[in-house]
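The complex appears here minus one protein chain, its other protein chains still in place.
Let's turn to subunit A:
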Amino acid sequence: MTIMKMEETAIVWTLLQSDLRPIQDVLAEFNSKFTRSRYFPVCSSLSILLQDPMILRSTDRLIAFAIMHQCYSSVKPSLNPFVSEMINAACNEQAEKYERAFLLHLFQWNSYNNAKEIFKLSAADYIKTFDPSTNDFPELGELQREYGNKADGPSSHMFADYALKKLLHDPDVPRGCDPNSPEFDVQVQPGGISKIGSGDRNEAISGILGSLTMGGLAPRWIRPCPPRYPVHQSELLWIDPDNKHELVWDDKMCADTSRGATVRDLLVKGLKVTLSPTEQEDITTALSNDPKLVYHCGITPRKLPQLVEHNPQIAVEILTKLINSPEIVDYFTALVSMEMSLHSMEVVNRLTTAVELPKEFIRMFITNCISSCENAKQQDKYMQNRLVRLVCVFLQSLIRNNIIDVKDLFIEVQAFCIDFSRVREAAGLFRLLKTLE
């Protein structure tokens, strides 16, 4: 983006050339034409033009400096962004004395304090009336100490810090050539061919003003663009026709809910009394005819103990069919936590041969059996003996059928056998353990 708009360029250029008007008039006009926000762009452009001693005429230069000063006259000189350029110009030995003095007046340095008076003159008059014998010029350091930028400019980063001005002399123009010398400025006849080397200062300056952009020329960094993420062939979507997933009509609507009603009724009965063989037969056939019926037969984990007590056969049947159910754990828990009895052990024993039971469950069941025997001690010796015998037979069966690994329970079972060594079956179990050892 160029710094200045076309109209601005024209205005600035006109102002710079007003060498015959009093400087203060020129400054007033500048103030009226530019808002504060445009000061910086204008001054930046001017500073670039000022860097080359040849481009601008001496009167133009004075006006340019005056503008640069005027724009930032409300703040301390050290806050003027262009102060270092002005200081450098004021101390430039090669520069004209009147220019250096003019700058010192702007700075109001020591005895140079009649800027106001000078502004009443036109730039041309100032040069004319300047006393060339003036010789009191300060050192660069002095001015810098006085007005210089204390803090380095807060430029954004190091590339910008080291940016270089972008304006180059065309090397085809000989170095020593003084464009101000009248040698080339022979008036071209209308229709004639202009002489090589002739040119128009105005054109060049307004061209520069019009093309200037912010920022200088800095070393450039190569920033490679990240490569595109590879397209794997699976990223392109190969489409297979789906199965037709259609909306389903619910055909259970108003349907006969009597599915398995007889079985349910029989099972309700079976929670309380032992069913007759024919009744048991009915249940078994119904369950095997409809594999999903078992989920609808009304036996919940809570009801399971009752069923086990009265109809262990049926309980085994149902549990076997439920083995894939996600709720089977609840049924097992119910089985483990119910009171130990011949029937519960029978159910577990049969289950072990029919399906694969979780090890954890069997272990818990056995532990439960053993502790039941121990607890029975306080109540009834006879009952206890009976229970111990049952447990022993149950355990022997498990061991013989390789349902449990004795090692897992060895200590527990051994202690149990020793505890109840008076019972014949316990002694038998102990011997069995010893043979396995």
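Note that contacts are C-beta pairs under 8 Å (C-beta built on N, C-alpha and C of every residue); 3 or more make two chains touch, one makes a residue touch a chain; residues count from 1.
Rule of thumb we're sticking to: contacts and distances are computed from a predicted model.
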Listed names "ER membrane protein complex subunit 3", "AP-1 complex subunit gamma", "CCR4-NOT transcription complex subunit 10" or "Interleukin-13 receptor subunit alpha-2 isoform X2", matching UniProt entry of the absent chain: "CCR4-NOT transcription complex subunit 10"
Residue of A:R21, A:R38 or A:H296 touching the missing chain in the full complex: A:H296
Sole contact to the chain not displayed, among A:R36, A:R220, A:R400 or A:R422: A:R220
Listed residues A:E235, A:E339, A:E356 or A:E437, member touching the removed chain: A:E235
Touch residues of subunit A, complete complex, unshown partner: 1-2, 6, 9-10, 13-14, 17, 55, 156-159, 161-162, 164, 166-173, 177, 179, 184, 194, 196-213, 215, 217-259, 261, 264, 268, 292, 295-298, 300, 302-303, 324-326
